[in-house]
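Presenting chain A:
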Amino acid sequence: MDILSLFVVIPVLTITAILLLKDTRQVRVVSAFGMGLQLLMAGTLVFLYLSARHAGNSDEMLFVKDYLWFKSLNIHYSVGVDGISVAMIALTSLVVFAGIFASWEVEFLRKEFFVSLILLATGVFGFFISIDLFTMFLFYELAVIPMYLLIGIWGTGPKEYSAMKLTLMLMGGSALLLVGLLGIYFNSSPDANRLTFNILEISKVVIPLPAQRIFFPLTFVGFGVLGALFPFHTWSPDGHASAPTAVSMLHAGVLMKLGGYGAFRVAIFLMPEAAHELSWIFIILTSISVVYGAFGAIAQKDLKYINAYSSVSHCGLVLFAVLMMNQTAMNGAIIQMISHGLMTALFFALIGMLYGRTHTRIIYEMGGLMKIIPFLGVCYVIAGLASLGLPGLSGFVAEATIFVGAFQHPELFYRIVTILAVSSIVITAVYVLRVIAILLLGPTTNEHFEHLPDARWFEKISVVTLIGSVAAIGLAPFWLSSMIGTSLHPIIDKIIALNPF
Partner candidate 1 sequence: MINFSYTIWILLLPFLMFLLLGLAGHKLKAKLSGLLGTFGLGIITFLSYLTAYKYFFTSEKIDGAFQKITALNFTWLQFTDKLHIDMGVLLDPISVMMLIVVTTVSFMVHIYSLGYMKGEKGFERFYSFLSLFSFSMLGLVLATNIFQMYIFWELVGVSSFLLIGFYYQKPSAVRASKKAFIVTRFADLGFLIGILILSFNTKTFDFISLTNPSGAAISQGSSIGFLGLSVMTWSMIFVFLGGAGKSAMFPFHIWLPDAMEGPTPVSALIHAATMVVAGVYLVARMFPIYAISAPVALDVVAYVGAFTSLFAAVIACTQTDIKRVLAYSTMSQIGYMMLALGVAKYGGETGLGYMASMFHLFTHAMFKALLFLGAGAIIHSVHSNYMTDMGGLRKYLPITHITFLIACLTISGIPPFSGFFSKDEILAAAFQSNKFLFAVEYAVAGITAFYMFRIYFSIFWGKDTQYQHTPHEAPATMTIPLIILAIGAAVSGFIPFNKLVTSDGKILETGINLVIAIPSVLIGLLGIGIAYIMYRRESTIPDKLAAMFKYSYKWAYNKFYIDELYLFVTKKIIFRYIAVPVAWFDRHVVDATMNTIASVTQGVSFRIRGFQSGQLQKYAFVFITGAIMLAVLFIYLWK
Partner candidate 2 sequence: MNSGIPLQYFLILATVMFFTGVYGFLTRRNLITILMSVELILNSVNINFMAFNRFLYPNKLEGMFFSLFIIAVAASEAAVAIAIIINIYRRFTTINVEDVNEMKF
């Protein structure tokens, strides 16, 4: 068994083990164990990857395994990773691990909850290790479906509506995506007799430009829906607001990254000419996302809505940077994905914990919580500071890289749009500080909250894991940046070779 397939096998084994359990109290222990193992594996993978690179292995993808799966259409189960996917896998395992602890106290249908949660994680892991478009799509769908159940059954508020909306919009996205992927598939071979789904092989041929013009927008929008591209982002606020804590964490932290990753790995990597030609449309859309999401967040009252809009803004930045199509900006996009994944998971975890105590998410109903629950309060402030891009935490590294990269674009239009996007840092500061001031600072407004308990051990594990990672990236970004940077070279080389702009 190769190491990459283990990332799919371990969650499946965990699910099997959970299903066999009689006692529901053991479920969370088993889940934590399984996902802890997964986290260890991710650590090992990072180590193996770095040592392989260090030993001079300069292949585009490492640990490649390929099994023929469906012969007549030439579909393979083929896996492989580069620095980008390794980073994303590490992110996923961190968030899932933290998510398990954040949902430690789920009572209702506990077994089914953890099964769905881990099934979702399986899909995500599978997506990141695949280099075959069909398998990738399969895992993508696998990740979207449990979301419906998780929100619809364990959610709060108008959960059925939100679950339906989220699933339908994402399915709509995948319909576009499927057309795009098939379009790529049928153009993947110049003489049309060796059609393939394999990304590496497709990247060696040039898809004809007319075909690219049709399939690039389809693929990009298809992934963009998941990456909260304006105006297809509205599933995100409702979905996040209704989802249970761990699901919000996983969803905003990881699932939305599938969009950015896919847009980058499939849409731009395989169809760079069309991407270059059409990027201005999407640049406008994404920069609207960035600023618009931030403004939208200012006016919200519900903590989860605030965070959902902030995710729209931050994920918009990911797509924005990807479209700038240069090494630095793309590097920033990947760091932003990881950084946003960690800090938004942190946010949602904290919101879940606050909600568990105060039973409200409306900021005006809370106030002065810092004095009562200092641990959670401080963590919330740290998360907020990370979100507004404070140096020393991961958000800054990502944003600085994106902005510097984007501003190196040779065309004036792109630089002016970049300045527009940069201005979001102020708006971000406004909504983050607004929440912190109303929620945590000032005198305690509600005497019912005076005796709320501070974080318990499992909550601390969840939060500290995430804060540790955010701070680690923020303080020593170099290793991450260079790990991603080396993996970007082949992609950038391809783009530059085709578009000497």
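The rule is short, and it goes like this: a residue touches a chain if its C-beta (ideal position, glycine included) is under 8 Å from a C-beta of that chain, and two chains touch if they have at least 3 such contacts; residues count from 1.
For anyone wondering why these and not others, all candidates are chains of the complex that A comes from, given by their letters.
Predicted, not measured: the structure shown is a model, and the values here were computed from it.
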item	value
Candidate from this complex that touches chain A, chosen among 1 or 2	1
Complex interface listing, chain A residues touching candidate 1	165, 168-169, 230-235, 237-238, 292, 295-296, 298-300, 309, 327-328, 331, 368, 370-371, 385, 388-392, 396-397, 400-401, 403-405, 407-408, 415, 418-419, 422-423, 425-426, 429-430, 433-434, 437, 440-444, 477-478, 481-482, 485
